[in-house]
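Everything below concerns the one structure shown next.
Every protein chain of the complex appears in place save one, which is left out.
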Amino acid sequence: MALSTLLISLLVTSVVIYFISKVSWRAGAILNFLIGVFLISYVFALHIGVTSNLGTLFGQKLQLTWTHASYYFSAVSLLVIVSVMLFAIKWLDSQKYPAAFNMFILMMTAGSLGVFMAADLITLYIFWEIAVLSSMLIVPMGKKESRKAAVIYAVMSASGTYMYLYGAFLAFQRYGTLNISEIARHMVSDPSTGIKAAIFLLLASAGIAKSGIFPLHTWLRIAHGNAPDAFSAVLSGQLVKLGSYVLMITVAAIPSLRVFGNIPFYSGIPATNYFLIALGATSIIIGTLMAIKQDDMKMLIAFSSVANGGYILIGIGTMDPMGFEGGVLHVFNHAIAAAVIFMAFASVVYRTHTKKISELGGLIHKMPITFLAYLFAIISLAGIPPMSGFISKWMIYQALVRKGMFITAFIAFFGSIGSFLYVFRPLAGVFLGQLPKKYKDVKEVPPVMWIPMMTLVVISLVIGIWPFPVLQPIEGMRMDYGIAPTMRIADSSHWLIKGFSGSWNPVLVFNLFIIGFVIAYILYTMFPRPKKVDLLAPHKEEGAPINIYTGGEYIYTPELYHYNTKFYAGFERMYEKHPSWEKVLEMLAKFFHDLGEWVHGWFFRPSPSAYTFWVSLTILIVFWVRW
Amino acid sequence: MVAAYKALFNLVVAFFLVLSLEGIGRKITARIQRRIGPPWYQNFIDLFKALSKHPFSNGWIFDFGVLMALGGTMATAMVIPMGSAFWTPFPNSDNFFVIMYLFAVGALGMAMGMVGSGNPWSSIGVSRALTQMLGYELPYLIVISSTIFHYKTASIHKLIEMQRGGWNLLVMPLGGIIAFVSLMGMLGKKPFDIATAPAEIASGPMTELSGKYMGLLHIMHVFAIFVEISLFVDIFLGGGNFGWYLVKFIVVWVLAVMISSVLPRFRIEQMIKFYWGVPLGLAFLNALFVLLGWTL
Amino acid sequence: MKERTIWEQIADSFRSRSIWMLHYCTGCGAMELPPTMTARFDMERFGIAPMATPRQADILLITGYLNTKTLRRVIYTYEQMADPKYVIGFGSCTINGGIYFDSYSTINRLDYYIPVDVYIAGCMPRPEAILEAFNYLMEKIRKGEADGWKRYRENYDWYKQNQIRSLGEVYVHDEFHE
Amino acid sequence: MTNSMSNLVKILESFNPFVEEIDEKEIKITVSPDKVVAVLETLKANGYSHLSLMTCVDWIDDNQLELVYILFSWEDGGKFLVSTRIDRSNPKFVTVKELWPVARFYEREIHEFFGVEFEGNDDMKPLFLELWDERPPLRKDFDPRDYSRKKFPDREYEKDVIKEAKIFRGEING
Partner (left out) sequence: MGEVKLFFGPNHPGMHGNFSVHMYVEGDVVKRARPLPGFLHRGFEKLMERRYWYSNIALIPRICVPEPDINEACYAMGVEKIAKLEVPERAQWIRMIVLELARIANHLMAVGGIGGPIGLYTAPQWGTADRDRILDIFEALSGARVYHMYIVIGGVRKNLTPRIEDMIWKTMDYIESRLPDYENLIFKNRILHSRLKGRLILTREQALEMGVTGVGLRATGVEYDVRKVDPYLFYDKVDFEVPTATDGDAFSRVYLKFKEIPQSIKIIRQALEKMPQGDKVNVPVSKGSALRRIVPKGMAYVHIESARGEYGFFVVSDGKNKPYRVAVRGASYPQGLYGIEKYLPGTRIEDVPIWLATMDVCAPEIDR
């Protein structure tokens, strides 16, 4: 099956799925999942270099190609999407519009695959809009606030997209082609730095908006926080990666080191890249600081997505072989980790109907598997071995230290340790501690919901121990883009990952960990067996106090003895009064919102479909101006 | 196979060295406080006594957290080189960042297990401990990064070999001092023992520990001290034979104990402000010197 | 008394050399603990150290009189301590009520409610007496005679019945303890 | 009686008090219950702003409870003991927590130990005692020895220690 046929048939199928789902949404969901499984097998079977034509627009061929990058990004995306599709088979019964969800998620899959396959800027744009629109229509299926979230999502996304479109036309006007590799070739020889930089930044702005990089990150928290719970996994795990893909295309497919070689800024990195790195670093700071003080667990991980988007951008932006590979590998790690975390949260919300950390607690007693999934996901997200998250962070650090970028390194370290802090908050507040009395009848989610989580966790663990299957396509990608093609980082024959300053052996590290654990376990079993303290005693028997250290006093209400509000109060206090970017951006957002309200009042009836109309109108206007 | 023996030897040295040093530290503190103090082997007795008791377990995550803490820290201690390339168990994997992040497994396990005990005092202690990490790790990582940039290697045993010409402490004295200040925070010595402050939060994370859990976490703490001080000794105090390594280790420990015994503890945000003030500034200054090549 | 295995003997000798006491000032006898702990008498040289919570502690010092309100906390605390655990009763108040024999709120004898391993006479006991008591307790532990925790387990019903007789209920559930 | 104190006593004449001089600097003023708050207000306005103690005495023979407010002046070092007597069988009085916030706790304590109700002070939870099941303990008709015997058993000695002590003291011959 040709690539174009695949995509178009997917789009058609999505409509079919809608009607099937109208009859039985579960059948639609299962069908969706089967299609997803097929897509995965299809993607793994494809050969690099396959191309196919989609049609012609304004004399330009719209083309799809299958590259290392397409392979890698599609595989990661599909892993996330298919897991969510499996998860949704059960989860959808808590939703109001399952049929539409089924349709849009498949449509969105098609759109994202199209983005990864696109060989030229306009194809990329078309599929981009398909993906964004369909995802945007899923977002308001959540609660009431979600409507507003969808609007903000749309506005922010559109502002990035239009800049991208403008950049694309600027490139077309100057070089007469829309094909990415053609543009890259032309740009290398183009003497005008200003126009090159303009094209570069305009194209990148779509990625900046989509992956929630500062200053266009505010939508991310709102959209991810308010989207339907399982869909947040897709949003954060997969859709954000569209942005990373576009950023990678702009920075790497257009060889920025050579294109902007005339404006080196620091340590051989051009000013344009450095600008992106600075944006990424700012995102890390904002994302980390804001995530630490969130009470809404989904908002918290949404902010962590901002920070991790920053890591990816920093890694890719250095254009160092280590940094590039680290950044691209981080796409995989963050996708898996964020997807698992959001699915775990969706499970929690599915059972308890709240996403406020301060209202939860002690769910480990009731949902141990969800807890384990979350635990391993955060180990990966915080970048701790033996999960895969560490490898990418290690590579990014290597690049930063090698380049001597100490301030950026400082921010990266800050984000890394900060990630410890914020991922621990839901762990402590939601899963550990005391179980509130109202949740005493909560049960573990059914296997259909935890199997996808555990699968992703196992994949992440395996990749953490044996990362070479993922590193190989990334190395291929690096060769494609010509970043230090002779250097080999993954040395699978010696089980080593080599950096500029030494190497390490993931298998050995994992084994050491196992050995340490075994010794600890032997020590543990050698000494007297413990008596169990029943933390659930107040639930089982009326009038039984919580039998842990209380200073000798008696307490019978578990939720009063569970520390989950303002967990890092001492640290939060340090920056609660500082003028924050968040507030400035909120003001900006409010301004845009007011403006939107005004425009809204003049032109629109309140419906998302109006957006579709305006998009098409804008496209027409833009095209009309050009021609 | 030789590597495995060396790793095992690491654990044995760490256990006996640090436990006796802890006892000696208690003795030194006692002398400063004008008393006699316990015998130097008191901590061995304390440890085995704790292990022999019949403890309480607050659920499986409590057990798992303790095991993860001990296992992760032991794994880290096995990678640490002890003062020379010969005493490096795994020359291919002694990368600094690997060690730092492997070390975090223990911290995470401990935090998880202790919060899993369901006690809010533990939670407060853990939240303080994690916040503290944000304070002391940053200057430390910047200093070590500049060291790595200077010597172009992150491999600890290579760093040791590179210091043949002169100790790193003398090559970049600023960095050495900052790293020592950070080391005090890592060791949880006063004024940075906010996480376990007994008068405030009832010994923080350890609140619910009884019997062998206390013992196992004590062992974990022993290995953690070994890792932290060894890293400092290896990176800043140069190489030498095993005896020299021990001497340096003891000197660093005694210095830390003596400083800590006459200082009260900070409040949590004071500590962050302290580390993000002068030490972080000096760490960046050190990095700037390294970039400019102004090393001694 | 049952024969101890060799492991128990070793464990008991360790336990006798390292006694962690609970930092709980139940009564006025706690006033002589600071001198005992600090530079002049320095009980740390015997391996005795204060500990913050009952989970960590080996020994509960009942420093003097106990009123009913405190006795509830003491029983709760004692039950939270890990075996083997020991109790030292300070002063005459724990033996027979001492000077408060006719008080409406203080108990008259401690071993009616929880088992006591060593009593110290006097009001209040001097630091030397406290150290002597600790030494005596160490001796008892080494010989395996300090078996209060076993007695509490074996005669649990008797102790519980006594506690309920004097206290009404052991666990308070009122507006201060929701 | 110092000058300033005698001036104050003159001001207080209107409340028709019974004045008793305990000491040069300590004066007891007994007034009827309805005038106590006014007297206290006057004294507080005239420098006697420190409530040293508020307590109660049980005059069981008169079937009365005496409430005593002890006021102290930081300026001239004088003390006023303002006292009043209320009915013992149905003890009720008004609160002075508006004048001295700490009086809330004194009143709570007096309620616990003497059973006096203070109108206007709704915080009458037990303060020192827990699960108390007898009459208020500081009333004269409460016998702590009986209560202690009933609740807290004494140690039974194998030897007759009292007899031994007497032998030791030489009071009887053993």
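In this document, chain identifiers A, B, C and D correspond to the written order of the chains, with residue numbering beginning at 1 in each.
Rule of thumb we're sticking to: contacts are C-beta pairs under 8 Å (C-beta built on N, C-alpha and C of every residue); 3 or more make two chains touch, one makes a residue touch a chain.
Note that the coordinates shown come from a computational prediction; the quantities given were computed from them, not determined experimentally.
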item: Omitted chain - touching chains that are shown; value: A, B, C, D
item: Residue of C:19, C:43 or C:124 touching the missing chain in the full complex; value: C:124
item: Absent chain, residues of chain C that touch it; value: 22-28, 30-32, 34-35, 37-40, 50, 52-54, 65, 67, 69-70, 73, 77, 99-100, 102-106, 123-124, 126, 176, 178
item: For chain A, the residues touching the chain missing from this view; value: 358-359, 550-553, 555, 557, 559-567, 569-570, 572
item: Interface residues of chain B (partner: the chain not displayed); value: 29, 32-35, 120-121, 124, 190-191, 193, 197-203, 261-268, 270
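As a convention for this text, only the chains that are shown with their structure count from here on.
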item: Separation of mean Cα positions, chain C and chain A [Å, integer]; value: 57
item: Residues of chain B touching at least two other chains; value: 52-56, 202, 207-208, 211
item: Residues of chain A whose C-beta touches two or more other chains; value: 548-549
item: Touching residues (chain side chain C, partner chain A) in the complex; value: 24, 53-55, 73-74, 76-77, 80, 171-173, 177-178
item: Touching residues (chain side chain D, partner chain C) in the complex; value: 125, 128-131, 133-134, 137, 142, 144-145, 147-148, 151-155
item: Touch list for chain C against partner chain D, complex; value: 68-69, 72, 95-97, 101-109, 112, 165-169, 172, 174-176
